[in-house]
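Some notes on the structure that comes next.
Missing here is one protein chain; the remaining ones are kept as they sit in the complex.
And now, chain A:
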Amino acid sequence: MSERKIDDETGVETTGHSWDGIEELNNPLPRWWLWTLYACIVWAMCYTIAYPAWPMISGATQGMLGFSTRGQVAADIVDHEAKNEALVAELVAADLTTLPPSSDLHRYAVARGGSVFRAQCSQCHGSGAAGAVGYPNLLDNDWLWGGDIENISATITHGVRNDTDLDARYSEMPAYGDIFAEEEIEAVVEFVASLSSTEFDTDLAQVGSELFLDNCAACHGDEGLGDQMLGAPNLADAIWLYGGDRDTLAETVTNARFGVMPAWGQRLSDVDVRAVSVYVHALGGGE
């Protein structure tokens, strides 16, 4: 700056900036103000050395203190696990059948089970557990293998129709396409439909009734009420896993169905299996 402009009025040098004809005086700053600024600069430099700061081509500088948010989360998780240790031990030891729904342990199990469910089970059963075609709805009180906490737990632990667990739930309906003639299938379907519907062909159902009693009643019962010991669905209620219209029923009778569920006992910890059992039981249909 070669030329110094001096304000006539005050005798103070100006910065040369002017707005609406008002010129800015170049008054010095208070000393403490400047020192605060310098301190902030020093602080910023120390900070970028101590903490991750500068972006590099792959990731940022690490910082001398080795701080990372990832590490902090990991520490938080360890911390939480330590805090929950007592509840976890209690849950592993608890008799789930008598766990009162208002207890802290129950609340913990439902919260923990809920997150397990959303991570592992929601892919098939839906995040709200409403199921889908071929995947049971866990909110109603219709259960293929029983809806009390022990049965739910057993189903989760061992899964359904998988070869990895000898204790897996295993129900096997023959594919009647190999056994029945097409008219026979039609007749059985009409009878099955008659169990839950008011509109059906009486004559055809009569024929189907005899076939049903001879072939199907062993598992599904004389009245088609099913058998949870065998995993045979109740055919007389309003709930159909694959659909209750004539075509879907014919398809089911002809080819049989073979839904599979993994044995979660092999993948999840004991406490997670217990927690998710409690969660599913508490969804609304538990017996």
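Here are some notes:
We take it that contacts are C-beta pairs under 8 Å (C-beta built on N, C-alpha and C of every residue); 3 or more make two chains touch, one makes a residue touch a chain; residues count from 1.
Just so we're on the same page, contacts and distances are computed from a predicted model.
Between the listed names "Extracellular solute-binding protein", "NADH-quinone oxidoreductase subunit H", "Quinol dehydrogenase membrane component" or "Spore maturation protein", the UniProt record for the complex's undisplayed chain reads "Quinol dehydrogenase membrane component". Although one chain is not drawn, the whole complex shows that of A:29, A:75 or A:119 it is A:29 that touches it. Only one of A:127, A:164, A:206 or A:269 touches the absent chain when the whole complex is considered: A:127. Contact between chain A and the unshown chain involves residues 1, 4, 13, 26-34, 101-102, 126-128, 130, 137, 139-142, 234, 237-239, 282, 284-285.
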